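Before anything else, here's the structure in question.
Of the protein chains in this complex, all but one are displayed in their positions.
Showing chain A:
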C-alpha cells in the first residue's frame, strides 16, 4: 500500500517538473540569458530583440512574464526575438540596477535601444505585438492627430502611391495589432496612416460612425491627379482582422477592370479566388469605349465586393442570347454562369449585393434559412397536388356528352324507375372531383351501351337533390346502383373504369344466378352461348348444379348470386335431370361447373361449404387465374390473397417457354404460398415506375422478382444469368426462404403524412386576437423576449402590445387583402397585391 503511494507521488513530481520546464525547453523563441553582459555581447547588428530584465527571484512580474513569453512566437515571425535576461544579484548596471527598469521591456535593434515600454502597456499578446511593430515601423506607419496631417500626407502621396488610413480606438488592441501586422507586409507598397482620434474618424466617414470600433480606408492616391480633390476611398466593410485587411489590400491592388478574351467559364481572377463574384460586362467592338467606361464605373461601385471584367464578344464565341449584356460568375464550384439582360448599372450592383446578402444569410444564420424554406413550402400550399382534382379542373371546360344519360330529380325519380326494366343510377355531387371523374367514364359507358335494349342510364346530382340522395341512403360520392323493378337495388362495388362499368351493367341485365330450365340451356350457358344477350361478351361462366336434396346450398348460392350480381356470370340448374349433368362432368350435387373465358374446358368443383360468405369467397377465389397477367384493374383481387408475389416483368408478351415454366411452377404447388404472375410493361407501363423504384439502374427484361408485399416488403431479383425454369426458380426460392439472398430493395414503410402544412390560422390570429389564448403562459413562444430584465412591468406590456398592433394594422391594410375582393371589386384574381409586400 505505502509503496504504491510512493510511486504515485513520484510520478506526480515528475509531471510537475515537466510542466514547469516546458516553456523554457519547449519554446525556442524565448531566449534565456544568464546575465546582461552575456546578452549585450551577443547582440548582432540589424537584429531586433525585445529584452526584459528580471532579478532571479521576482514574483511580482509574473503575469507580465507570461504574456511576454506567449508573444515570443508571434514576434519571431517579424524577426524579433524575445529575451529574458536574468539579473545577477547585486547587479547595479543600467538595466538591472534600477528598480523601475525592472518594470519595463526594452526593444533593441542591434545594440541600439529603440524604445522602452512600461510593462502596463504590454498587457497581452496583442498589445505586445502591436506596440513592438508600431515602434519598429515608425517610418512606414505615420501616426497623426489632426485632419490637416491627413490632408498633408494625402497631398504628398497623390500620383505616387496609395494610402491605408486606419482608425483604432486605442493602441494595443487586436485591431491595432492587425493594422501593424499588415503594415509590416504592405508598408513598403502603401503608406500606412494611423490615428486614435475620434474626430478624424468622423471627418473621414460618411454617416455617424461608431468610435468604439476600428475603421480602415484604402485611399487611391496613386491615380489621383487633381490636387484639390481628396483621393478616392474604399472602406473595409468587414471587421479589422489581419485576414480581412490582407484581402482588402489584395483586392485594391488588383486591376480595376480585367479585360478578357477567352471563355468566361475558364477565367479566374483574384476575386474569384477570394470568394467574390466576378461580373462580366459583355462588350462589342462598336461600343467598346462606352462599355469600358461602364465597366470602370461599375468596378468602382463594386470595389471590394466583386471583380469586374470586360469581355469582348467579338473575340469569344458565346452561346448566349444576343441581348445579354452582363454575366455573373460566382465563386461556387460548378455553378453555371448567369447571363442577364440588365437595364442600368444599379441593377448590376444590386445583383451583386443581394447575392452577397443571400450568401451571408446562408452562412451566418442557419435558422433563418430554415424559415425561408418554410416560407417556400408555404407558397406551395395553394398549388393543387391532388391529381384527380387537378385533372378534373383542367377538363372542366370540355362539355361532356351526357345526352344519353337521363337526369333524375326528386320529381321524376320514382316514375322513371318504373319505366325501364333496369335503371342504372349514378349518384354524384357536381362539385366533387371523384364524382366528376367517374361521370366522365359513365358518359363513355353511355356511348358504348347506346341502343342496348332494356338498359336505362341515369344520374342524380346530390348537390341538387340532397333529399333524394339521403332517402336513397347514398352516403358516399359517387355511388352507382342498378334498380330493378320489384327487387332490391344492387350497389356497384367495382372499379370505376369504362370497361368494368359497362360489363357490370350488361351482366346486371340477366338475373344472377340465372335459372336454367333445360339441359340444352345449361350446356349452352357453359359454352357462353346462352342467354343470347350476353353471348357477345366473354366472361367466365359459373354454373351451380343442385339436386332437390341440396336446397340449403342452393339458397346460399342464390344469395351469393345477389352479392356477386354484375361481377360474375352465374347460372343454376336444379331440374330433375341435374344428375345427368353432374354425371357428365363427374361431380355430385351440390357442385359448381366453371368455364373460363376463352377456354372450352369445363372445370368442376364440389360445394362443401354452405354459408353465403364462404361461397362468395370461394367463387371469387375460383375466378382467379393460376398465372395471371397483373394489370391495374385486376391487382386488388390478387392483393386480397395476402401472399407474396412472384412476378415476371416483361417488355411485351412473355415467351412460350417462360409461360410454360411459370405455369408449371404455379400449378406445381396447388396451395402455393405465393401469387405467380407476370406484368406486361407495354400494357401496364406504370410497371416501369415500379422497376425504377426497385432498381437504380434498369434491369434487363424480362426480370423475375419476389415481392413481399405484405410482410417486410423485401424485393428479391432472380439472378439474370440464370434461365427462367421451374427448377432454377424453385432452387432460388429455397435460398430466399433460407435467408441466403440479399434483397435488392425494400418497400417504403412510410406513413402517408400530409403532403404540405396547412395555413396556421391559429398562429395568425393570436397576435391580433390575444384573447384566444386564455392563459398566456401556455404559449411561451409567441412573443420573443424583447428586453430581458431591466424593464418595468409597464414597459413590458408596452413592447408586447406594439407588435400586435403593428401586425393588425399590417393585416388590415395589407395589400394582399381585398385586391381580389369578392363584392367590391369585380376584377377577380389579381395576384399583384400579394407580391407587393414581398418586393
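Here is the rule we go by: a contact is a pair of C-beta atoms (placed from the backbone, for glycine too) under 8 Å apart; a residue touches a chain by one contact, two chains touch by 3 or more; residues count from 1.
Everything below uses one rule, namely that contacts and distances are computed from a predicted model.
Entry comment: the absent subunit's protein name, as recorded by UniProt, is "FAD-dependent oxidoreductase domain-containing protein 2", drawn from "FAD-dependent oxidoreductase domain-containing protein 2", "Guanine nucleotide-binding protein subunit beta-5", "RT30 protein" or "ER membrane protein complex subunit 1". Within the set A:116, A:500 or A:629, the residue that contacts the chain not displayed is A:500. Although one chain is not drawn, the whole complex shows that of A:316, A:349, A:510 or A:747 it is A:747 that touches it. When the full complex is taken into account, the listed residue touching the unshown chain is A:381, out of A:350, A:381, A:518 or A:613.
Screening A:188, A:693, A:722 or A:737 against the full complex identifies A:693 as the residue touching the chain left out. In the full complex, the hidden chain is touched by chain A at residues 380-395, 398, 409-410, 429, 431-434, 437-438, 440-441, 444, 463-467, 475-477, 493-498, 500, 632-633, 635-637, 639, 684-694, 696, 698, 707, 709, 713, 745-762, 764-765, 769, 771-774, 811-812, 814, 816-824, 828-829, 834.
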